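Written out below as structure tokens is the structure these notes cover.
As you look at this complex, bear in mind that one protein chain is not there, while each of the others sits in place.
We call the chains A and B, going by the order they appear; numbering starts again at 1 in every chain.
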Amino acid sequence: MSANTYSFRPYNVGRLVLWSLFAIVLLVAPKLFTSSLSMTMLTQMGIAVIVCLSYNMLLGQGGMLSFGHAVYSGLGAFAAIHTLNKVGAGEWGVPVALIPIVGGLAGLLVAVLLGAVSTKKSGNTFAMITLGVGELVWSMSLMLPEFFGGEGGVSSNRVVGTPALGITFGPQIQVYYLIAVYCFVCTVLMFAFTQTPLGRMLNAVRDNPERVEFIGYDTQRVRYFAFMIAGFFAGIAGGLYAVNFEIVTAEVVGAQRSGAYLLFTFLGGSLFFFGPIIGAVLLVLASVLLSELTKAWLLYLGLVFLLMVMYAPGGIASLLMMNVRVAAYGMLRRLWTSYLALAGTALTVLVAVAVIVEMIYHIKLNEALGPQMSFAGVMLDTRGTDAWVGAMLLLATGVGLFEVSRRQFVRHWGQVQGDIEAEIQRREGL
Amino acid sequence: MSKTPSNGLALELRDVRKSFGKTEIIRGSNLAVKAGERVALIGPNGAGKSTLFNLISGRMAPSSGEIVLHGEAIHGMKPYEINRRGLARSFQVSNLFPRLSVFENIRCAVLWSMGERYAFWRFLSNLNEVNRRAEEVLDMIRMRRKRDTNVTNLTYAEQRAVEVGVTIAGGSNVILLDEPTAGMSKSETANFVKMIRDVTEGKTLLTVEHDMGVVFGLADRIAVLVYGEVIAFDTPENVRNNDRVKEAYLGSVLAENQRAEAQAAEAAGA
Partner (left out) sequence: METFFVFFLNGISYGLLLFMLSSGLTLIFSMMGVLNFAHTSFYMMGAYFAHALAGALGFFPALFLAPLLVGVLGAAFERYSLRKVHVYGHVPELLVTFGLSYVVLEVVRLVWGPANVDYRVPESLSGPLFTLANIKGQGLSWLAGAGNAAICGPAAGNSCTQFPIYRGFMALVALFMLGSLWLLLTRTRIGLIIQAALTHPDTTQALGHNVPRVMMGVFGGGCALAGLAGVIGGNAFVTEPNMAASVGAIIFVVVVVGGMGSLAGAFLASLLIGLIQTFAVVIDISAASVMQSLGSPVSFDHWAYPLLKITVSQMAPILPYLLLVLILIFRPKGLLGTREE
């Protein structure tokens, strides 16, 4: 390019708007949802967003399926809580606001050590190794009560050290805003990562690891560095966890937690950057609200996950973006009746399945409470045949109608996609 | 990228052998490619051309023998080590990054050669040299119109062009192209060959080709690989008249028939 050319890069207004919206939501949320339950959930969501985004760095951006990510967030949490105790005892002078960084550094250190071994392999073998390493750390937690606190875990007090600007982190709202700041900063940093050489090469490694080697990059190195960075952010989430709950037990490094990260990140959508944010919100909603609502929540979760993998492997984010694409071409209006039909029949099926599952659970687990069961305000007699027959009939009709509306939807969707393709061709020809 | 050694040879194969189990695929191949030369590697199907490429580029290690690049032994090295020493290869089946655009594909191939390593503290958009080089390569392979198209949405010929682009983007001095024009129509091939000639100006090129028109138009010398051995390595004219080559392609009976026919024609004409 000669010196006479003028290069103009406009500001990406859309991106600025989205980030501002994100910041505003983080700021304003506790004002809108003021109950203490909401506060609990909002703080947990902030933490979950960071850890799910860090997980997607491996899964969605790197194609690395890890079954042991909780090791890094969990060990970060333990490091943070021990540091917090030291601060409380007056031995170390780390400000409470920087404790999550300690967690991050711990997560980074563990990722440097364990990542060297884990990233030696890729694909399925990598997945198995992360499972094994996760089990290793979990089992060690039982053998080293000095660090892991044994059965009761390690507890602490976050109102320690000298408060800066009068912030003691005693009230929950102060902790929320600490988490919100970390959440925003970490999200920005992790997004920025996707625009760096390492981030782009990580994508290349995901798409075609073999070719990467022929353009000069060591695939294993790329994965290892990404693993370290993901471990760092997971550790920060762990540190926030320690500050928030003031107690850390061994289950934070356990396989269930790792599985939850996987499940919800995938559910939210691993193909788009914001997918894990959706997943994190769902994670908290499910573990706090859904678990209270029904004893069968894990079963529902597993079934939803199965259906997602089979029919929408891009997660909720990809479903959203597909519709955004359709809307961008101005054709979303054509689909709303089909969507309505689909939603209505799906709801029917859902209700029918839920009734059956809840009745089974009631019979099995709540025998002492008698055969009467309340479902969304309606009393059902689990021993009588009425409820069962009714639910079966509802299920049968629901499934039948769903199939009909699904076929119609697929037809309409196909038409819309065809029209979009035609429009793309037309625009290219211009 | 690397200095040419005093003997002027960019790439040398010395008695390279490769066995898979008990089957020897490459049985002692010898080749000495001069710097800046364009060599076509031809041979019947199954002769081992792709295997040879795999050995040179580091995808596999030879069972024995030496491969020397710019005077340095590279046999046994990993593909990225060889690439960093100035050798790049393309693939017979386009081997691109399916979720990235044309531009992104090429930029990835540029990064290492421009000194970017595993940097996560710089933005791609600020790497002016990298971006400039990527745009340059984009123009060289004439894919500017499709700059931001996802590579899976390209036509076959366009994908082959990007494949070549990814190969040369790193500025390697020794380029290996594996059947770059396979599956293209006549007109597509002609344009493609012109593009290849332009982008490999001044570089050493080794290309596997089946299209004889391309071979005779592009190559300074032709190497003929049969059953894992280089049976001829000479100018196109000499190779065309080489008996062993004719026998390899046409079979000894047919070659004899040819000779007999030629004699009969001579006798009839006389």
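In the analysis below, a residue touches a chain if its C-beta (ideal position, glycine included) is under 8 Å from a C-beta of that chain, and two chains touch if they have at least 3 such contacts.
Keep in mind that this is a model prediction, so the values were computed, not measured.
**Student:** Can you list the shown chains that the hidden chain touches?
**Tutor:** For the complete complex, the undisplayed chain touches A.
**Student:** Which residue, A:Val112, A:Leu136 or A:Leu350, contacts the hidden chain when the whole complex is considered?
**Tutor:** Candidates A:Val112, A:Leu136 or A:Leu350; residue touching the omitted chain: A:Leu136.
**Student:** Of the residues listed, A:Val309, A:Val324 or A:Ala396, which one is in contact with the missing chain?
**Tutor:** A:Val309
**Student:** Just to verify: which one of A:Leu26, A:Met57, A:Ala97 or A:Ala127 makes contact with the chain not shown?
**Tutor:** For the chain that is not drawn, the touching residue is A:Ala127.
**Student:** Decide which residue listed in A:Leu262, A:Val281 or A:Met373 touches the omitted chain of the complex.
**Tutor:** In the full complex, the listed residue that touches the missing chain is A:Leu262.
**Student:** Determine which one of A:Val28, A:Leu144 or A:Ala376 touches the chain that has been left out.
**Tutor:** A:Leu144
**Student:** Just checking the interface: what residues of chain A touch the absent partner chain?
**Tutor:** 63, 65, 117-118, 120-125, 127-129, 131-133, 135-136, 139-140, 142-144, 146-147, 255, 259, 262-263, 266, 296, 298-299, 301-303, 305-306, 309-310, 313, 360-361, 364-365
Methods note: only the chains that are shown with their structure count from here on.
**Student:** Which positions of chain A touch chain B when the two form their complex?
**Tutor:** Those residues of chain A that touch chain B are 1, 9, 192-193, 195-201, 203-204, 206-208, 210-218, 221-222, 225, 229.
**Student:** Using the touch definition up top, name the residues of chain B that touch chain A in the complex.
**Tutor:** 57-58, 78-80, 83-84, 88-89, 91, 95-100, 104, 107-109, 111-113, 116-125, 127, 132, 166, 169-170
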